[in-house]
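Structure provided below as structure tokens; questions to follow.
Of the protein chains in this complex, one is absent; all others appear in place.
Labels run A, B and C following the written order; every chain starts at residue 1.
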Amino acid sequence: MMLMTEERILPDELSRELRDPAAGAYASFEGWIRNHNDGMSVVRLEYEAYAPLCRSEGERILEEARSRWKILHAHCVHRSGSLEIGDCAVWVGVSSAHRDEAFHACRYIIDQVKQRLPIWKKEHYANGDSGWVNCERCASHGPHYDHAQGLPPPDAKAGTPLHKRRTAD
Amino acid sequence: MMLMTEERILPDELSRELRDPAAGAYASFEGWIRNHNDGMSVVRLEYEAYAPLCRSEGERILEEARSRWKILHAHCVHRSGSLEIGDCAVWVGVSSAHRDEAFHACRYIIDQVKQRLPIWKKEHYANGDSGWVNCERCASHGPHYDHAQGLPPPDAKAGTPLHKRRTAD
Amino acid sequence: MKKQVTVRYFALFREHAGISGETLESDADSAAALFAQLKHRHGSTEPASHCKVAINDQLVDWDAPVRDGDVVLFFPPVAGG
Partner (left out) sequence: MKKQVTVRYFALFREHAGISGETLESDADSAAALFAQLKHRHGSTEPASHCKVAINDQLVDWDAPVRDGDVVLFFPPVAGG
């Protein structure tokens, strides 16, 4: 089950849906909003998502995980809207008979979710600036791999980094 | 922090202790009591633990994880006593700035906890039999690597497997 | 051949365009051609391959054909989680 929500994510309630008498292992991941990124002090994040495709692509990712590893249940919930430091932006939970499968599937799901779901985040910094966060895959190509090179900053003040290398993982 | 408890484990409360404004990632693992093991129907498990050494060895494992990966916080709680199907026997939680470190540390901790803490579990089967569960590492050496071969079953009826290969992961 | 398509812009593209979408006429044969034609709107100077495109709520390749009545979504590089 892939869900998009503007409400607070409640991992404890969500994990209950993965319970199964045949489950011996439960691995989960939560992405929390960090107070820093790339040397900048972050005060708030805004998530923009295109929910219909997030859901269908998310379901596809969960199905891939189920076909690759012998797991019992796998769910993912992603938030959109405005989030504060410490808030949970994404939750992934996987239950299985044995732990190896739960760990691998959980990691696969969060990695794919971050690369494939149409979600974008804009960081708001302590100094009043803001900037869209660059994607993980591009970040891994190093600082010169900049998607939006030459693109005039639409709402940024002078000196604002338009794309940040990475944010909350 | 390594805790031993005879009370129900509450992951939601425990995860709160790992919160940190600098944390972008939280990986956790729970071991749940499975209703089957090695083809046998399990109805209940009893955990025997030597708590003083569980705590000191557990703290050592957490310290090892902290020195190997750049993480912020790592906790583990293990239950002892009588547990029912679906109960949480062990919980591990790790928070860090980035997810790779949280996943690796979480996996390391649960793997080491299962191999090093002086804890033993006795499975009670649907047919009334019971048996001590063999350790994971021995299980990985195959069915012929049996610690207690030749040891007379102290409380088992005829036909009870004295050592089971594996249980809840 | 001219066809009528509805285009939607997201995140960085939306902010640059100043609008979240528009309906327009185009003779673009592919999603890539349409993206190139609308460069003044979304503002991206990078290759389309770094971005994503969906037609009628299906993620498609950039060489996917654009047909009359299609809704085309242009996604800048994603950064969820």
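In this text, a residue touches a chain if its C-beta (ideal position, glycine included) is under 8 Å from a C-beta of that chain, and two chains touch if they have at least 3 such contacts.
Just so we're clear, the structure is a prediction, and the values are computed from it rather than from any experiment.
S.K.: Give me the visible chains that the unshown chain touches, in label order.
M.R.: Computed over the complete complex, the missing chain touches B.
S.K.: At which residues does chain B meet the chain that is not included here?
M.R.: The list for chain B reads 31, 47-50, 52-53, 56-57, 78, 89-90, 110, 113-122, 132-138, 147-152, 154-155, 167-169.
Quick note on the criterion: only the chains that are shown with their structure count from here on.
S.K.: Between chain B and chain C, which partner chains are common?
M.R.: In this structure, the chains that contact chain C and also chain B are A.
S.K.: Mean of the CA atoms for each chain, then the mean for all of them together: which chain is nearest?
M.R.: Of all chains shown, the one whose C-alpha centroid lies nearest the global centroid is A.
S.K.: Rounded to the nearest whole Å, what is the centre-to-centre distance of chain B and chain C, using the mean of the C-alpha atoms as each centre?
M.R.: 51
S.K.: Taking the mean of the CA coordinates per chain, how far is chain A from chain B in Å?
M.R.: 29
S.K.: Please compute the C-alpha centroid of chain A, do the same for chain C, then give the distance between them in whole Å.
M.R.: 24
S.K.: Which residues does chain A have that touch at least 2 chains other than itself?
M.R.: 31, 110, 167-169
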